[in-house]
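Please read the structure below before turning to the comments.
The complex is shown incomplete by one protein chain, all other protein chains being positioned as in the whole.
Chain nomenclature is as follows: A and B, assigned in order of appearance, with residue numbering initiated at 1 for each chain independently.
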Amino acid sequence: MSAEVHGTQKFDATKRTQIVFSASAMALVQKLISNYPKGKEKSALIPVLHIAQAEFGGWLSPEVMDYVASVLQIKPVEVFEVASFYTMFHLKPVGKCVLEVCQTSSCWLNGAEDIVHYIEKKLGIKVGETTPDGMFTLKVAECLGSCGTAPMLQCGASYHENLTYTKVDQILEQYASEGRPRYYTDLDYTNTL
Amino acid sequence: MATTLLLKHIAVPGIKSLDVYRNMGGYASVEKALRTLTPNQVTEEVKKSGLRGRGGAGFPTGMKWGFLAKPEGVPRYLVCNADESEPGTFKDRYLMEHIPHALIEGMITSSYALGARKSYIYIRGEYFYVSRILQHAIDEAYAAGWLGENILGSGFSHDCYVQVGAGAYICGEETALLESLEGKRGNPRIKPPFPAVAGLWGCPTVVNNVETIAAVCPIITMGGEAYSKIGIGKSTGTKLISASGHINKPGVYEIELGLPVEEFIFSDAYCGGIRNGRKLKAVVAGGSSVPILPAELILKTAQGEPRLMSYESLAEGGFQTGTMLGSGGFIVMDDQTSIVKNLLTFARFYHHESCGQCSPCREGTGWMEKLISKFLSGTAHESDVDLLWDIQSKIEGKTICPLGEAAAWPVAAAIRHFKSEFLELARNKSYVEINHYKRLQPVS
Partner (left out) sequence: MKVTIDGISLDVPQGTTILQAARMIGPEVAPPTMCYYSKLKTSGGYCRTCIVKVTKGSNQNPNPIPKPVASCRTEVLDGMEVQNVTSSEVLEARKGVVEFLLINHPLDCPVCDQAGECHLQDLGYGHGAASSRYEFKRREYEMIDIGPHIKLHMNRCILCYRCVKTAEQITNGRVHGVMHRGDAAEISTYIEQALENDFSGNVIDVCPVGALTDKTYRFKQRVWFTKPMDAHRNCKTCSGQVRLWLKGEQVVRVTRAKMPGMKWSPLFAIHADLIIKKHRIGLLKVPLKFNGIRLYHKTITST
């Protein structure tokens, strides 16, 4: 195990004091908390971490997690434990657009590995790396429930399915010009994808 | 014409919205249940229907509801398992995305039967956009009085919430799901106690799959008796099958249980045969965790009977020559597929998704992945097949939750039916990765 992923992280108390949810995010957080019975506020932790990740730069720093703990009035360690368990939370800085290519059976059968190689060549990075301009991070993911429309990749909240090399070109261009993916908080009903 | 219940109106424009859904006969089960049936009668209808859990285990739903403890003064919960992460399965997503109200209607009718004041839909985080569709459907249902206080003047009140996960297959296991819903790590609980006694926040809870809950609507509308006549034997009703892999028409199909497997694969009404004119090699019939079967055994049982899409027929012959219906994730592989490489994708998946609580799964899944990789990198010996077999047997059944079995079964089945492929790789060190992408481009 590399010390990269493991071991303790630096925590900066002065940074922590600057972290506050925007008013709209805070309203959403309060709404989420009200979904649960009194005394069970911790149940909102996972949705709240999604909001925090979208609000504070696409990843969860120790300072952000500490802040989330204070909002939900739980111990910071409880937040760390949960955040590190789930794959959708990034505990290290990532590129603006994280491309997650599914590589499990059905996607592999339909050429997912070739799609990964294509993106690697095109962006000049390997799986797990970020482009020097900080725009793209390439990752592989396990089954994303899109087996019938394989191969596929996910970026932010968007699914890109039935990928071809041409489609990949278009997607990369689109993100490069828009500068960011759709975050979860961007979505409403009329704008689901 | 084959019977369809859940996807009957899938082609109707605007079926996503409450108005159209209602016009097509939606929410009839809520009306019927709340106006004419007692909660126990609803449960009885579900029992009569013979409905079995569509999440994978196939446990009779009515019986599960019957086990729910009902102590005075303690709330009860219905939780919908929309975590759908089993490789090869994408039916729940399809249903929720296109007909969200089918699930909401089922949640209300089922909650009425169980006496649940609140229910939660736990949906995997990657399906976030689907959660927004569901939330919108819930908002519509509140506005129209299908949710909230005193529904249809019956005195029954109900609230339904959606919660998103954040990427963990294990949260499909029902007790891990409850932990996650409580805002914790998705570590499965040690059972007993079962959720029916102590589930969400320690209260009696029923966890059901999306499709199971949606199936409650037609059952109540048409009556349990009539539903039980659909299908074959103890496999009653219809089932959503997610078809993927090397077939001409991948997608979600609603089949009447009892459909011959051969018809499902080759008929144009379903998968439409193998792509690019190739031959069928093997099928994983019920999601990654069920045993893979070679073509001859998936089309016909060891006795030579045609194999049917039903719980019993697929299981015919036990694990020696049979498999399971599971969650209905139907992955088809053509004759150029490497079974060992496919197995590696499964093994990598289970290694990645193990929660790490108990030692056989935590240590064993990674070990299996590394061993299987050896066959593909040309460093394996013939004896590694036996070692792999031994490791999977030491995981199976020794773990806290069934993820251990789910990880062990595909390995065991691949060795059972395709041992020669492992040995060939060990002897000749001959694995060559083929470019599936190029291979599958339509020939012009």
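Simple rule for what comes next: a residue touches a chain if its C-beta (ideal position, glycine included) is under 8 Å from a C-beta of that chain, and two chains touch if they have at least 3 such contacts.
These figures come from a predicted structure and were not determined experimentally.
Undergrad: Among B:394, B:416 or B:439, which one is in touch with the chain left out?
TA: The missing chain is touched by B:394.
Undergrad: So which of B:262, B:363 or B:424 would be touching the chain we can't see?
TA: B:363
Undergrad: Could you please point out the chain A residues that touch the chain left off the display?
TA: Here the touching residues of chain A are 1, 3, 5-11, 62, 66, 75-78, 80-81, 84-85.
Undergrad: Write the list of chain B residues that the hidden chain touches.
TA: 168, 185, 190, 351-360, 362-367, 370, 387, 394-395, 397-400
Throughout what follows, only the chains that are shown with their structure count from here on.
Undergrad: Quick check: in the complex, which residue numbers of chain A touch chain B?
TA: Of all residues in chain A, those touching chain B are 35, 37, 40, 42-47, 49-50, 72, 78, 81-82, 85-89, 103-106, 108-111, 113-115, 142-151, 154, 157-159, 165, 184, 187-189, 192-193.
Undergrad: Which positions of chain B touch chain A when the two form their complex?
TA: Residue positions touching the partner: 75, 84-90, 93, 124-130, 132-133, 135-136, 161, 163-169, 180-186, 201, 242-246, 250-252, 284, 288, 329, 331, 333, 337, 341-342, 345-346, 348-349, 352-353, 355, 433, 435-440.
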